[in-house]
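With one protein chain withheld, the remaining protein chains of the complex are depicted in position.
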Amino acid sequence: MNTTRRTVLKSATASGVLAGLIAAGALRPTQVLAAEWNKAAFEAHDTVGALKGIGAGAPADSKDLILKVPDIAENGAVVPVDVISNIPNTTSISILVEKNPSPLSASFDFANGALPEVSARLKMGQTSLVKAVAKADGKFYTAQKEVKVTVGGCGG
Amino acid sequence: MKYSIAVVAMLALAVHPASAQNKGTAAKKVAKPPAAAPVEEKDAATLEFEKFRAMMEETNPAELFEAQGEEFWKNKRGHNNVSLAESCDLGLGVGVVKGAYVQMPRYFADAGKVMDVERRIVWCMINKQGFNEADLMKRPFASDSHTPEATSLVTYVAGQSRDMKFAVPLKDPHVKDVYEIGKEVVNYRAGPYDFSCNTCHGTDGKRIRMQNLPNISTHRGATSAVMGWPGYRMTGGVMLTQQWRMGDCFRQQRFPQPKYLSDTVTSLLTYMTANANGATYKGPGIKR
Amino acid sequence: MADPMKIRAQLKGDVTEIRVLMGHAMETGQRKDAAGKTIPPLFIQSMTVEVGGKKVVDGQIGTSVSRNPVFGFKMKGAKVGDKVVVSWVDNKGDKRTDEAAVA
Partner (left out) sequence: MNITARISILATALLAAIPAAFADGDHRAKAIAMMKQDFVTKGQATADRISEDGLQAICNRTGNKPPETIAKQLEADQMAGVKYPADGKLLGDWKSGEKIAQSGRGFTWSDEPGLPVGGNCYNCHQIAPKETSFGTVGPTLFQFGKLRGNTADIQKYVYSKIYNSKSYNLCSEMPRFGHIGALREQQIKDLVALLLDPESPVNK
């Protein structure tokens, strides 16, 4: 089903064809709207590449983008990250971990009443900056914080 | 969506008062630690870890295993095609799970033994459902690719004692005897490093690296040692039981391996859980 | 087959909080097994949240999201009883859809 949808999206760019499929009930609108996985952005090996991949060349620092992360993560395998955007008309939020092999972790688009905020849990290989990027009115904004990943003992 | 920033910031602080404090400590830390700073930073780190744990416990992946365990408990399974719900007595009557976990280990006359929850569940799987014993012993603990059914079952049964008080029946002389034996196991030094359980867990306020070490001879320490088990372990992302935990302690003690579901492990669990009697169990937890 | 998700959706004032817990290995493709063989990547790539028949969140994720992922979202405009449908698809085409109601 997933493959079908992709094939349709790739081959049938003519909107008329899509509209026909929707009308015929072959596809639900939401599925049509779902974008292809952004391979270029997620597989980029540095932040510059990842930002370029999501269309955010040089995002501006913003105090209105709130990034909540622990100062020290007890375990790099599970680092809780909360992002809240107070920037008006925010439509998407992405989260990046600078020193991970592929920095882009996740990217969310919001619609239909969703508030521009998200909480997620990420893996971090080492102490690194965590970046949030928000898109609002076609512009990109960013905020960042360092999370220390500690050496573990026994126990747990 | 166009709410004022000030209001949102206030709301954020109200919801997460800790994050406000946190900014204070972070700022202090940046102010360059002098030579003796590590001790101060340790305290900040401990606070930070507690916050981190609280965040993680909001939504604990252990819930996934509780749900699986419930299926395993209620469905007819095994060679005898019977469910544990209709055949297994955890000490409060056949099929009763509510409150069973916090009253174990306990003595089971049908088995002639004091058993902890995992031992009892596996005993029921073998003796009531007709599972093959050797199969259940083969891979008793969770790995990346495999979570034993007994682990999910323990997680489910434990979840059914959430917010109830530990009440290991120490008045039962069988249980008391095993408790006293457990106390001796805790004291016993052996192996190349001369370690006993007490080397790390017999004094208040000690740490290994950043890990706090509960003093299991005290009510407070024993409570923190049994709390949060079974636990979802962030390292590896697997669900693990106290049977695993005790074995891994022995590994780090440089001891040989205790057999799965051994008397030794039951005796330790009896000692620790009974020392925690009266404390309220919070349900399956999350571990480093 | 993939394990069921746990979905919680709660209306507090006029904001609905949605939390989703997914059972998934989220293999990065960089780890090695005991035998030293690389474990191939296996991770959720996309997820959606629909409430009352409308898509509110459309997410794409990579390998660095933790094993057994947890996500939290918030929205306005939902009411008690609205159906919350969460779906994910991983890089091998495995997928899962579960639902809950706003409480």
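Each chain gets a letter, A, B and C, in the order it is written, and its residues are counted from 1.
As a convention for this text, a residue touches a chain if its C-beta (ideal position, glycine included) is under 8 Å from a C-beta of that chain, and two chains touch if they have at least 3 such contacts.
The model shown is predicted, which means the values in this text are computed figures rather than measured ones.
Here the missing chain is touched by one residue of B:84, B:181, B:216 or B:274, and it is B:181. The residue touching the chain not shown here, chosen from B:130, B:256 or B:278, is B:256.
Listed by residue number, the positions of chain B touching the unshown chain are 33, 35-39, 41-42, 45, 177, 180-185, 187-196, 199-200, 203, 205-211, 213, 250-252, 254-259, 262-265, 267.
Operating definition for what follows: only the chains that are shown with their structure count from here on.
Here the CA centre of chain A is 13 Å from the CA centre of chain C. One simple way to say how far apart two chains are is to compare their mean CA positions; for chain B and chain C this gives 27 Å.
One finds 34 Å separating the Cα centroids of chain A and chain B.
The set of chain B residues that touch two or more partner chains comprises 234, 236-237. Looking at chain C, one finds that residues 26, 66-67, 70, 72 touch two or more other chains. Within the complex, the chain B residues that touch chain C are 58-59, 61, 63-64, 67-68, 144-145, 232, 234, 236-237.
Per the touch definition, chain A reaches chain C in the complex via residues 1-3, 30, 33-35, 37-38, 42, 77-79, 82, 97, 100-102, 104-115, 117-124.
Within the complex, the chain B residues that touch chain A are 1-3, 5, 8-9, 12, 16, 19, 22, 25-26, 29, 44-45, 48-49, 51-53, 55-56, 207-211, 213, 231, 233-237, 248, 252, 287-288.
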